[in-house]
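Only one protein chain is missing from this complex, and each of the others stays in its spot.
As written, the chains take the letters A and B, and residue 1 is the first residue of each chain.
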Amino acid sequence: MSGDSSFLAQPGRRAAIPIMVLLLLGFVAPLLAVVGFSFMPPRTFGLWHEPSLENYERIFSDNTYVSLLWSLGLASLTVVLLALICYPVAYGLVRVFGRWSTALTLLFTIPLIVSENIRLYGWVLFFIKGGVLPGTLKALFGVEMGDFLFTPAAVLFGMVYVYLPFMLFPMTLGIAMVPNQMREAARDLGASRWQVFREVELPLSTPGLMIGSLLTFVLAVGAIAEAKVLGGQRIIPITHDIEIAFTYAQNWPLGAALAVLLMLVVSVLVLTVLKRFDLDQILGKR
Amino acid sequence: MSKPILQLKNVRKAFGTLAAVDDVNLSIGEGEFFTIVGPSGSGKTTLIRMLAGMEKPTSGDILLHDKRINDTPANERPTCMVFQSLALFPHRTVGQNIEFALKIRNVDPAVREKRARELMQQLHLPADYYSKNVTLCSGGERQRVALARALAFDPQILFFDEPLSAIDYKLRKTLEKELKDIHRETGKTFVYITHSLEEAMVMSDRIGVMRRGKLIQVGSPNEIYSTPRSRFVSEFMGDVNVIPVEANGAGSVRSQSLGASFKVLANSVEAKAQCLVVRPEFLRFLDTPADAQNSLRGILYNEYALGSRIQYQVRVGEKVFLVEKLRQQPFKGKLDDEVLIGWDPENAILVADE
Partner (left out) sequence: MSDSNYSVRHILIGVWTAAVLMFVFLPSATILIASMTASRYFQFPITAFGFDWWSKTFNSLEVRSLAYTSLSIAVVVTLIAVVLGFFGALAFARYDWRGRKLYQKFILLPIFFPQSVLGLALLLWFNALGFTLSWKTAVLAHLVWIAPVVTLVMAIQVYSFDPSLEEAATDLGASRWQTFREVTLPVLMPGIFSGSLFAFLLSWGNFPLSLFTTGADNTLPKYLYAKMVAGYTPGVPVLGTISTAAAAIVLFGGYLAMLLLTRNRKAAL
């Protein structure tokens, strides 16, 4: 069935080819190029030099890795905060709001169509001196508000804001995957509401929670606009370092090495989590 | 009937303007196997969900041991339900599923396991299934795990919401009997709902028939079978011959469409619209009209083999009659022959036309 001559006999394989070609040329090849560049001597622009580990050594001797830690730390915090913020909402969308759920879901979707930097800029105008919040506080209570913009907290705030839908929707799917009869059965067997939640609802909705967390973490680790717009360069996330290396500093190999570090963290996470899921079951279950 | 354990008084459940359960009165005795049958949409699921505590009645009272339990939530009732989907927890093993209610009640793990293993043995589940993932069990095994889980905390009443409906015929027949055996072994009160009167007949001590939210007849399987009170109940019991009739003097009714009169038992004739119901097994082929008190002449149109019996379709004008006989009884009729069919008054019942 899968001899060389009949490799394309399976219609699924034929259908997969176009997008596979795109991803091999536009995703795998660039990433391999980045890996290759990361072993080139600093400030070179070709792949034909003697490989070296100089870039990686520099990252750890120059404290550049601090930006990686910032990114990982902020992303982890974002995931935790979003999990707490979104769970009640996701629960409500599945179990409480009934026929209003569709409309509410649509409302939560709308921000996704607005470019993230526009929305973040909205927060700048909200928090800036003379902006919506300080202006209101001053006009109503005569209170002067301390600076919130351009702090690490503002960056975190922006990340929580931008990635909210990416936690909310997988979580909603996860909770919707728990059949109602499961909850009733647990209740009928004597479980209190809290026990139903802990023993049945939470473990059965973990796939949604995991995918949501993974998605938000990965996106947040790669966040760049939040620090630029809300952080005012006070925090340097790893993405910013990579960008500097690739653009102003013209040090591709260093930028590539930083990118490889980030890719390692992300791919280890993604691959371990994705390995656990059968996508047919999650997506096909209707 | 033994002392009542569960009583329903004028129980009604409305969703909007629609009454899913309408003014149901019922008393279920301790240790009884009571089955509620009805077609889909008859309100039986709503009724059992109220009994288990998953819905609240709009009005009326549900009493358990003479105590009103309308507002007692499901987790505080000494009752348990086996769901149609079984609702086995897929993230738990067979053992953990069975022990769930005990874990909730903080029972010591060793005691829990002992109880679970006892139940597994009682329900013919292999001992090594204890740590097996419940999703890997077959349909019949899952049924048994669900039953064991419900029995584990020794509830006073077990409710069953059509748990066997998705099971193939042969296994269903086995499980029906097993369930009745478990009922006898445990002596608990079982309340079962199903849309199959056949299933109800096999297991129940008493049966209640539901239609459009109302409980229209309650009785032993034999009563429901042999003396249905309405056309609906008699037809729900399987193939029957129903002839709309009107009163025609003492001991006689007349069918307008067949243009014939039939003798009936004198005390059963009422003035309101009625139907004469004759079960196929009580109709028989006659050699001469004198062989039975009621007879009709028709054409033998088709025959259906039903295992130990054979059923014949006989057409009398526009009207189709079903006649059944045992396979070993001799019969020479061939398709398209003219045949004579008949029955005696004691084998026919007059029921309300509703």
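Heads up, the rule we're going with is that a residue touches a chain if its C-beta (ideal position, glycine included) is under 8 Å from a C-beta of that chain, and two chains touch if they have at least 3 such contacts.
What you are looking at is a predicted structure, and each value in this text was computed from that prediction instead of being measured.
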item	value
Per the touch definition above, residue among A:G131, A:P152, A:P179 or A:P203 touching the missing chain	A:G131
Residue of A:W123, A:F150 or A:F169 touching the missing chain in the full complex	A:W123
Among A:M171, A:V218 or A:A257, the residue in touch with the chain that has been omitted	A:V218
Residue ranges of chain A at the interface with the undisplayed chain	2, 10-20, 22-23, 26-27, 29-31, 33-34, 37, 45, 47, 85-86, 88-89, 91-93, 96-97, 104, 107-108, 110-126, 128, 130-132, 134-136, 139, 161, 164, 192-193, 214-215, 218-219, 221-225, 228-229, 239, 242-243, 246, 252, 255-256, 259, 262-263, 266-267, 270, 274-275, 279-280, 283-284, 286
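The criterion applied here is as follows: only the chains that are shown with their structure count from here on.
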item	value
Gap in Å, rounded to a whole number, between the CA centres of chain B and chain A	55
Chain B residues touching chain A - in the complex, by the definition given at the top	52-54, 73-77, 79-81, 83-85, 87, 89-91, 100-101, 103-105, 149-150, 153
Chain A residues within the chain B interface of the complex	179, 181-182, 184-192, 195, 199-200, 203-204
